[in-house]
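All protein chains but one are shown in place.
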Amino acid sequence: MSLIEVKNVSYAYNENSVAIDDVSFDLEEGTYTTIIGHNGSGKSTLAKMMAGLLEIQKGTITINGLQVNVDNINKIRQDLGIVFQNPDNQFIGSTVRDDIAFGLENKLVASEEMEAIIGEYVAKVGLSDYLDYEPQNLSGGQKQRVAIAGIMAMKPKIIIFDEATSMLDPKGKKEIKQLMSQLSDNHITVISITHDIEEVLQSDECIVLNKGKLFMKDKPEKVFADAEKLRKINLDIPFAMQVKEVFRNHKIKLKANDLKGMADELWQLNSKR
Amino acid sequence: MNNLVFGKYIPIDSFMHRLDPRAKLIGLFVMIFAIFLPKSWWAFLAIGILVLLALISAKIGIRMIIQSFKPMIMMMIFLLVINTLTVKTGDVLFTYKSFELYSDAVFNTLFVIVRLLLMISLTTLLTATTKPLDLTLAIEWLLKPLEIIRFPTYEVALMVSIALRFIPTIIEETIRIMNAQKSRGVDFENGNLSAKISSILSLIVPLFSVAFERAYELADAMEARGYVPGAERTRYHILRFHLQDFLYVIICVLALAFSIYTRIYL
Partner (left out) sequence: MAIKFKALSYVYNKDMPYAHKALDDISLEITEGVITAIIGETGSGKSTLVEHLNALLLPTSGSLEILDYELVADKKIRFLKPLRKDVGLVFQFSEYQLFEETILKDVAFGPLNFGYSQEEATQRAKDALKLLNIPEELYNSSPLEISGGQKRRVAIAGIIACDPKIIVLDEPTAGLDPKGAKQLIELFVDMNRTLHKTVILVTHDNEMVYNYADETVLLHQGKVAYHGLTLKLFNDKNMIKEYDLLEPQIVTFRNQLKEKGFKLSDEARTLEKLAEEIKRQIK
């Protein structure tokens, strides 16, 4: 049994707009999955259904053996955290420590134990010096890190990132992407909905959605192998893949997948001449 | 909007900052009575000294207190003018043509002004040394008895604390939307009635639509972190009364007793 099983799920906001159309896939425990697709492809709708924030209209989602529905949702949420797009709209407490405490209070953690837990997780996201900061004095990236600490403190098995980097500056983006990798290394199942095509490369698996339908689900290299297919659905490929593609069009086949490797290959071609 | 001093928390550490917010809140209520009861300068002198001591122990600069008085100055001048024109009791202090200034007019005004100054100092003292969140906790505690009639004190306190947390965010948002509309030729200061209405709409409509969006997203975020309305929760902040908190309340009560004494016997 897989950790997450999505079976024939559909969702429509109204008759004219089907957001998710008969989507099925399984995700294994400990994998880092990115979900990509153009604006309006249904990515966020899917994430919200997994977290039980939208009612599933058709099909089923099973998480850790429990079907996502009203009866099970409180139990499922103990295993699942979600980081949203807007850093401001998920900062609930009035300071960093209060925000991390919010989830712990819901989990009925005793007051005396909270201080230690807050200290531990705030350190994990590198914000130990910011415990008493208020949200308006934190950068977007820092706020997102607080949200992640708050979720990690609840020890979930799965963390969903719903475009969590899209409103951040490059520095903030980088920090959050590093954290996602770290989480994945610590055997947390990471699901990241993203526009950042470069982020896909650091994931184990990639799901491509198009107009609410599952378009592809494969390893990132495989997904990016056919650039034209992706461009047809308004997506692009990572820079390294673009390099490969451009040289292929010039009848130069490169084997490496990283820039350094490709530079090496090109120089060898040059030396052979 | 950022220049507002009144009601602003000053994030430093001091004796007053460390007091239990409940003690400070009760203290404020007691002192308000102490200020409004007496008619003797002795009482005001005693209370004034206490307030001054509290301000010093809170490490609040005189500058800040003066700042928070500023909005009241116009009102005080207005009061003085009204009183000099209407109050005709006491001794005549000074005559100019047909105008006579009576002593009671001056004293009445001074009484009111001193009371106002003391009130403002005390409120500033509370808000400057108490985090809004702690204040919410204190109010929640005071409202506890209402739970008998099923008043949801906890939910209300949570609502208030979230509202407080979003005030700076919404101010920022307001400035941003105003700037955007100014760039589209909106003049928020001048213009006729219909232009005024349209300029206000251009601010209010986006502000509301963003606020609703925020509310939905916040609700999602709270739910996703395991918040279930009405369900049992533990508390991170637990207020504890210490010796100094008792002492503080006792001092305030003594001040009240003194001012009652002066009212009756002096």
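As written, the chain order gives the labels A and B, with residue 1 at the start of each chain.
Keep in mind that, in the parts below, a residue touches a chain if its C-beta (ideal position, glycine included) is under 8 Å from a C-beta of that chain, and two chains touch if they have at least 3 such contacts.
Here the structure is a predicted model, which is why all the values come from computation and not from measurement.
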Inset, instruction - Out of B:Thr109, B:Ser161, B:Gln181 or B:Thr262, point to the residue that touches the absent chain in the complete complex. - result: B:Gln181
Legend entry - Given A:Val109, A:Ile159 or A:Leu235, the one touching the chain that is not displayed: A:Leu235
Inset, instruction - Specify the residue from the set A:Leu108, A:Ala123 or A:Leu259 that touches the hidden chain. - result: A:Leu259
Legend entry - Touching residues on chain B - with respect to the absent chain: 2-3, 173, 176-177, 179-187, 201-202, 204-206, 209-210
Inset, instruction - Write the list of chain A residues that the hidden chain touches. - result: 38-40, 139-140, 163, 166-167, 169-171, 195, 197, 234-236, 239, 242-243, 246-247, 249-250, 252, 259-260, 262-264, 266-267, 269-270, 273
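Here is the rule we go by: only the chains that are shown with their structure count from here on.
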Legend entry - Mean-CA-position distance for chain B and chain A (Å): 44
Legend entry - Complex contact set, residues of chain A against chain B: 48, 51-53, 74, 77-78, 80-82, 84, 86, 88-95, 97-98, 101-111, 114, 132, 134-136, 147, 150-151, 154
Inset, instruction - Within their complex, state which residues of chain B touch chain A. - result: 11, 131-133, 161-162, 164-165, 168-169, 172, 213-214, 217-218, 220-228, 231-238
